[in-house]
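Below: one structure, written as structure tokens.
Complex shown without one protein chain; remaining protein chains in place.
To keep things simple, chains are lettered A and B as they appear, and every chain counts its residues starting from 1.
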Amino acid sequence: MDASESRLDGNAVGGVLAEIFATEMTASMGTCAGCGATEPVGALHAYVRAPGVVVRCPHCSSVMIRIVRDEKDRVWLDIRGVSCLEIRRAED
Amino acid sequence: MRTIVFDAPGWPGHRAGQHLDVRLTAEDGYQAERSYSIASAPEDDRLGLTVERLDDGEVSPYLVDEVVVGDTLEIRGPIGGYFVWVPADGGPLLLVAGGSGIVPLAAIVRHRVAAGSSVPTRLLYSSRTLEDVIYRNELERVNGAAENGVEVVLALTRETPDGWTGYAKRIGRDVLTAEAWPAAERPLAYVCGPTSFVEAVAGELVGLGYDPARVKTERFGPTGG
Partner (left out) sequence: MAHVSRGFRGRRREEAPSERLPPGQYLTDDFPVLSAGPTPHTPLAEWDFRLTGALEEPRRWSWEEFRALASEEVRVDIHCVTRWSKLETVWAGVSVDTLLEGVETEAAFVLGFSDGGYTTNLPLEDVTAGKAWIAFAYEGEPLESEHGGPARLLVPHLYFWKSAKWVRGLRLLDEDEPGFWESLGYHTYGDPWREQRYWGD
């Protein structure tokens, strides 16, 4: 089985992103620092079966977001692959 | 598959298409966490999840085989702001489900009905056999509704019953060309199911002229559940 069959999308990381950003993130628009494409976070490719989470641009496969969580209380976040993140706060 | 209905005191409400995360903790502290689409409409009193039992799963066998009335589950949510639909989003609405991908799309259908919306809606639902089709009675009701109905098209991929006149193939280019709203109507599409299904269907819809920004996808991974 190819890893692409098991890839998910940004919907699958909605929970962890909401914890980090304190707001719903899957509708936010992320611009890829590699190729400039802009997509909703929910549409990005997410690899969650890894020691951490890797979110990639669906157009050029560049790494946009990386997340590692330890089993206690630390979260490491790398969003250098996102040149711009337009955050939409969920309406209450 | 099993539908679990539960009370969630303090639940802030949800939108159709959202999911929640279920976390299980064993006595020795071992934890497992999975996401499940919310099957119930936002208008319902109680939350419902429909879970497909995966033989080699870790959480689904527990939810399907073990959980009984009175048990408590730890959940986080609702989650999702991209793969959601509210009547104000309009249509015409095309919902394409592969296997267990029907769950969030059924929530969208239920919400549309409960909200009294008349947005034209078509649901294309692919299953292995007729026995694998879930919510069948309910889908037949909305399909046959005199007013504001939802057109439901089934595609059975492995086995069909005698006298079956519906599709006996995958939802590929043929089925989509015949059944999807024409691109000129600027439809809004939601595609959910196994990753390979979602990517193939989304690709075909874009090929038919759908605006990629109006084709929303939710991938369930290799097994679809």
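Just so we're on the same page, a residue touches a chain if its C-beta (ideal position, glycine included) is under 8 Å from a C-beta of that chain, and two chains touch if they have at least 3 such contacts.
Computed from a prediction, not measured in an experiment: that's the story for all the values here.
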| item | value |
| --- | --- |
| Per the touch definition above, residue among A:V13, A:V41 or A:V63 touching the missing chain | A:V63 |
| Residue, one of B:E27, B:D45 or B:E147, that touches the chain absent here | B:E27 |
| Which residue of B:E74, B:E159 or B:D174 touches the chain not shown here | B:E74 |
| Hidden partner interface residues of chain B, rising order | 23-27, 29-32, 58, 62, 66, 71-74 |
| Sites on chain A contacted by the missing partner chain, in the whole complex | 1-4, 6-7, 47, 49-52, 54, 56, 61, 63, 66, 68, 70, 74, 76, 78 |
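Throughout what follows, only the chains that are shown with their structure count from here on.
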| item | value |
| --- | --- |
| Chain A residues touching chain B - in the complex, by the definition given at the top | 1, 4-12, 14-15, 18, 24-28, 40-43, 88, 90 |
| Of chain B, residues touching chain A in the complex | 19, 21, 35, 76-77, 79-84, 194-196, 216-222 |
